[in-house]
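Note that one protein chain of the assembly has been removed; the remaining protein chains are unaltered in position.
So, chain A:
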Amino acid sequence: MRRSMLYIPGNNPSMIQNAPVLGADSIILDLEDSVSVDEKDSARFLVRNALLELDFNGCEKVVRINSLNTELGYEDIDVIARVKPDALLVPKATKDAIEEIDELISTIEREEGFKLGSIKLIPLIETAFGVEDVFNIVKSSKRVAAVLLGAEDLTADMEVKRTKEGEEIFYARSRIVSACKALKVDAIDTPFTDINDFEGLKRDCQRAKLIGMTGKAAVNPRQIDIINEVFSPSMEDIEWAKRVIAAYDEAQREGKGVFSLDGKMVDAPVLARAKNVLEKAEAIGLIKG
């Protein structure tokens, strides 16, 4: 379950050790943009030690590595993969980069005696090329567990202004969602960067959820509660799903192939949606299995 993924600067011990209690489903320990070039080595050792020694309270541990365009990315992989994070977040992901990282990690997993494929990959889609190639990027490795949209870099690449309404990223969001749904991985939305606009954050989450995004990245701990709330099934959704399943069970007992609920026919896609709602609700502890 990745409703909320919180970015934490990788060279800040205070923020790293507080991160596990903030309520995010995933924590992204960042070695890239939030770390100055002079401190890359320092952040890498700090994050490695944090992964080795801290209790992350059940949060998914993700590390954003540097791009393979410089030696930094290779050094990050060699140090970080050896302490088995749950996933690596790959900036400006391309199919070639994902394939190369997959191979590098496989070698490390063999050397360290880890189960092959246990370290997942999350491509960060933040270029126009990445958007257009997202299906192939996801398909290029079985390690890919989710895709994260990075709209700040994407809009810079597209030479368009980034707005709170997000019309300029509608296509990118939709394309990413479609690829992710087709290949059964999570689609994580770009962060909302105005950390004081909670109404705007909520609207942005709702827009993303409406078209199929399954979670959202956060750049501030105060954003987590709203993100978690929007990307969790509502009590209304859960009640509806329970009624669908109950109606289905009854129809099965009566030998009916097709049945209706509240005057609407319930077919396989509706049933699948209801099951999905209940699975999500169970995963986050809203209902018991």
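Just so we're on the same page, contacts are C-beta pairs under 8 Å (C-beta built on N, C-alpha and C of every residue); 3 or more make two chains touch, one makes a residue touch a chain; residues count from 1.
One rule holds for everything that comes next: contacts and distances are computed from a predicted model.
The complex has one chain missing from view, so what does its UniProt entry call it, picking from "Citrate lyase acyl carrier protein", "Hydrogenase formation protein HypD", "HPP transmembrane region domain-containing protein" or "Ferritin-like domain-containing protein"?
"Citrate lyase acyl carrier protein"
Quick one: which of A:1, A:54 or A:156 touches the chain that's been left out?
Within the whole complex, the residue contacting the unshown chain is A:54.
Name every residue on chain A in touch with the hidden partner chain.
12-14, 17, 41-42, 45-46, 48-50, 52-54
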